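Here the complex is missing a single protein chain, while all its other protein chains stay put.
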Amino acid sequence: MENKISKNNKIDLNTEVSIAGLTFKNPVTTASGTFGSGMEYGDYVDLSRLGAVTTKGVSLLPWPGNPTPRIAETYGGMLNAIGLQNPGIDVFIDRDLPYLRSHDTKIIVNVVGKTAEEYCQVVERLSDCDVDMLEINISCPNVKEGGIAFGQDATRVEAITSQVKKYAKKPIIIKLSPNVTDISETARAAEAGGADALSLINTLTGMKIDIDRRKFLLANKTGGLSGPAIKPIAVRMVYQVANAVKIPIIGMGGIMTGEDALEFIMAGATMVSVGTANFINPMATEEVIDGIEAYMSRNQIYDINKLIGCVE
Amino acid sequence: MENKISKNNKIDLNTEVSIAGLTFKNPVTTASGTFGSGMEYGDYVDLSRLGAVTTKGVSLLPWPGNPTPRIAETYGGMLNAIGLQNPGIDVFIDRDLPYLRSHDTKIIVNVVGKTAEEYCQVVERLSDCDVDMLEINISCPNVKEGGIAFGQDATRVEAITSQVKKYAKKPIIIKLSPNVTDISETARAAEAGGADALSLINTLTGMKIDIDRRKFLLANKTGGLSGPAIKPIAVRMVYQVANAVKIPIIGMGGIMTGEDALEFIMAGATMVSVGTANFINPMATEEVIDGIEAYMSRNQIYDINKLIGCVE
Amino acid sequence: MSMAKKECIKVLHNERIEEGVYDLWLDAGDMATRAQPGQFLSLYCNNGGRLLPRPISICEIDKKSKRIRLVYRVMGEGTKEFAELKSGDFLDCMGPLGKGFTLEGKKALIIGGGIGIPPLLELAKQLTCEKDIVLGYRDATFLNKEFEKYGKVYISTEDGSVGRKGNVIDVIKENDLTADIIFSCGPTPMLRGVKEFALANKIKAQLSLEERMACGIGACLACVCQSKEVDHHTNVNNKRICKEGPVFYADEVII
Partner (left out) sequence: MSMAKKECIKVLHNERIEEGVYDLWLDAGDMATRAQPGQFLSLYCNNGGRLLPRPISICEIDKKSKRIRLVYRVMGEGTKEFAELKSGDFLDCMGPLGKGFTLEGKKALIIGGGIGIPPLLELAKQLTCEKDIVLGYRDATFLNKEFEKYGKVYISTEDGSVGRKGNVIDVIKENDLTADIIFSCGPTPMLRGVKEFALANKIKAQLSLEERMACGIGACLACVCQSKEVDHHTNVNNKRICKEGPVFYADEVII
């Protein structure tokens, strides 16, 4: 399938990165909620090529999510207000986890809850499961309780991080909200609470109005903005946070190509997630990996780790 | 030049809006810094068709601005770090003001400063000038002092608003920063300080990295993101602020067409500003006005004021 | 690895067949071989400002020449862009997607409304049983001649300009049409009417639903409809229109 040159490149290039003692074959994972349980994209990409698969947010009990319409297209991006629909932790463990484990990739489970206790309960349930890391989503703008409410206040970020850490046997990633005055504050709070890594950014709160009907386009009124439109904000925040904390960062927000991913890596991200791009091109994750490798060969950079935070 | 139908429409449609006792022939003005001193666009549009012209930020003394590159293109938008280069208030009053006054449009002067005193001094100098309103820019992300530092903290917003109000003989608009956790807080602070109106949003702080050179694309590292990419965030913030304060709002952020402008109006804006769109289409301001009028005729809405905040 | 992918497909023909309605033939290769009536394609815009795919149902499948026909109405900027396609142009597509119609029954009633009519054409072609076809339009009609090959065609228009003035249910009642299976696609209010009619007359019905989509392949959960039973996949009362649908049995979903 692969031609000789790319085979050779793979021998020459080191794309391995590590976070919290775990080694990932490359820095590319999927953004939570944009890749289903992985299964849906299994027909389009080889999941075993990915550094990790990050799952859709999973809660203790099944969540039905918000009424439709749940999404709206915007210029260079989209709004979503899915509302964290998910089948609950039991179905996740019984059905989705074995499927993901059958591939040679790391598994990052995105965790949501309505209360601090609920986050902890999900984390506890996952303690003995064969997953690699947990990503705590304290930044979803589309649910009334939990989510963003936790993520916009530094004191609460630190508190929930340290609570969750008590129950976790796996490294913890805290996913930060961009809807804040100073993201380095919440980042430092998560670090202080014991986070092993940070991921950013979640979506920016936005709105679209259907002027013909004079109504909100989304049933939920507001939704989270994602896609290439937000990339400059995300890159800035990754750079800002990389200069504020010592723990590694997973960067995301509008990554469509290997070049986009490299911006995040140069800004200070150890790994990157591909989100909305999956909807536009189901092969996006693999193409991002190809693009990073092509850049490395072209520029004779043999170790991806040399690029992390290298911007001047 | 104009055909009969559009002449007739003009008779039938009321596009007049008012803010702080002033009447504007239509709700469309220019976003500060994107329309020069008006002169540059005089060849492309009839300034007398605009509800108002909002000028580039003007300071007490001439400001040289930032080093180049000052701008970068991003997906569906752009970053700028002009750094408020301007010739100072004297040149503005001597040269730009008379030019603008020779047109049948209102004049809104955007005011910048490095300290509260400097804002007040500019406002004082403008007290006896023939201008209609002053827009206080406490939200520019591209200068070290003043600017955004004032605009991200509610206490400081209220303080500077009430200070400026002491020197002002004209209605005062406070221009809010979107780089905050909760824009309704700063909006309420400006209202409490005595602002006559609010304008929002200024640009969102962003960054672009030139991966080939592994350097920041902008000399200033970060810049302000504008253009259609940010529209959903801007519309959301206008809606949020409209529900938090009683004073009128001038909405902006990514308006390219009459349809875009109508989203802001329905979200609660009394007027709208066209910014980055001028660079993409120098006739954008007039086309936005045409688009609003066409929508009104098509939907048999004879008074634009009926549309303000009408979304459900 | 990849069996499915987003492909760049050649436009064979794109023509206006009615005010705002276009007829598009694609050189669809394998997509045509795999396609079933009632499935849809995700079409992507050329303009980089518009990123999400537009779902368009398959109107006809020509497996021999590997061609797929779509009939679409210009609604917004994306479909306006498609309307400008010329033979020889290329278009990014993905598909065929979703679960289409299940061919069944002894006497079928095919009920289409507006731009919901096109997906029923391939169904009518493949369905071998006896069938009546009821097509509802606002005013101008399209495709109705092509349906005549496959069954008796009844038409309603809102303004009465062609066929009966009224809606599809009026036509069905007026003509005492009956069946053991209904296939329907059209605007939601019409589908509600069809569901009600089917229930009242104890006729099994397959309905093709619509919702805004992002991924088109079941991953994002944008396109759900409410389901009667707790769905196996979602573990809540939701089904994905792009994956479990767009065609559902009337009693599976709440519309």
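We call the chains A, B and C, going by the order they appear; numbering starts again at 1 in every chain.
By our rule, a contact is a pair of C-beta atoms (placed from the backbone, for glycine too) under 8 Å apart; a residue touches a chain by one contact, two chains touch by 3 or more.
Remember, it's a predicted structure, so these values are computed and weren't measured experimentally.
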Across the complex, visible chains touched by the hidden chain are A, B, C
Identified contact with the non-displayed chain, of B:194, B:282 or B:309: B:282
Of A:24, A:44, A:75 or A:264, the residue touching the omitted chain is A:75
Could you tell me which of B:71, B:149, B:244 or B:310 touches the chain that is not displayed? B:71
Using the document's contact rule, name the residues of chain B that touch the chain not shown here. 1, 33-36, 40-41, 43-46, 56, 62-65, 68-73, 75-78, 80, 82, 85-88, 91, 227-228, 276, 278-283
On chain A, what residues meet the omitted chain? 75-76, 228
In chain C, positions touching the absent partner: 46-50
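We adopt the following convention: only the chains that are shown with their structure count from here on.
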In contact with chain B as well as chain C, sorted by label, we have A
If you average the Cα atoms per chain, which one ends up farthest from chain B? C
Taking the mean of each chain's Cα atoms, which chain ends up nearest the overall Cα mean? A
Whole-Å distance, C-alpha centre of chain B to that of chain C, is 46
For the pair chain A and chain B, the C-alpha centroid-to-centroid distance in angstrom is 35
Check: chain C positions touching at least 2 other chains come out as 48-49
Note: chain B residues in touch with at least two other chains are 75-76, 228
